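Left out: one protein chain. Kept in place: all the others.
Presenting chain A:
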C-alpha cells in the first residue's frame, strides 16, 4: 500500500486490534499504530494473566474501605493527601554495638574535610594559610601589592613576566591599572575563547514556519512560559516589514531552551505547525 499523503485519511486506515486465545492459556494481542515518523507499526504482544492471591485479615480489608470523616470528610483525594502526608528524607539506621564510635569517626572525618576546605585560602606572598594582606612577611618579602594585582589581571600563572608584559603593552598609558575588558584577553594576542561565543548561541532557538501574523508580543507570551527571554527577533522584509516566518529566541538557560523545544516544536501555533530547534552557529548554517 502506498503511504497515504493525507493525515486525515491515515488515521482511519489502522486495522482493528485482534486478540487470539492460545492453547497454553496465553493471549496474543495484535494491534497497529503509527510511530513518530508516521510509519505503520504492527505490535504483537503475548500476555499471560497470572492471578496473585494475597491473604489479608478481613478486618483490615474492611477498614481499607472506610469512608472519610471529620476534617477529611470532603477530601476527594485518592490515597494520601500531600497536605497531611509527606515523605521524609531517608534515614540511616545501621544497628551495631559500636554505632557510637562509628558516628564519631564520621564526624571527625567530616571535620577534616571542612578543615581542608578552609585551607584553600593561600597567601600570595608566602603561600601560608592566611589572607595576603595579613601576611606577617609582608614587609620582609617586599612584594608590591599594587603590582601584584595588575599581574593577576593580566596572566594569573606567571606573575612577574606578565607584569612586565603589561608595562610593555600599555606603555603609553603609564602606571594606569585599568585594562579595558576587550583588551584583557588580547594582551598576549589571544582571541576571545571560542567557547564563550558558542555558549551564547546555544541558548538561542531558531523558530521557523511561523505565521506571518505572529508578532513579538505573541512570541513572547508563547516562550516566556518556559523561562526568561533574553532577546527575541523576528526576521522581516526590509521594505514591507512583513514577517518572513523566521524568528530567533534567546532563552536564559539551556535547560529552559530544551524545554521550549519540547513544548513548542511540532505544535500548531496560529494555524501553522512550528519548527523549533537550536540556532546553529553561522558557519554551519
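By definition in this document, contacts are C-beta pairs under 8 Å (C-beta built on N, C-alpha and C of every residue); 3 or more make two chains touch, one makes a residue touch a chain; residues count from 1.
Here is the rule we use: contacts and distances are computed from a predicted model.
Trainee: Which name from "AP-1 complex subunit gamma", "Defective in cullin neddylation protein", "Cytochrome c1, heme protein, mitochondrial" or "Eukaryotic translation initiation factor 3 subunit I" does UniProt give the chain that's left off?
Mentor: "Eukaryotic translation initiation factor 3 subunit I"
Trainee: Quick one: which of A:97, A:114 or A:271 touches the chain that's been left out?
Mentor: With A:97, A:114 or A:271 as choices, the missing chain is touched by A:97.
Trainee: Among A:26, A:45 or A:84, which residue is in contact with the omitted chain in the full complex?
Mentor: Result: among the candidates, A:84 touches the missing chain.
Trainee: Identify the residues of chain A touching the omitted chain, counting contacts across the whole complex.
Mentor: Given the touch definition above, chain A has residues 57, 59-60, 63-64, 66-73, 79-81, 83-97, 99-100, 103 touching the missing chain.
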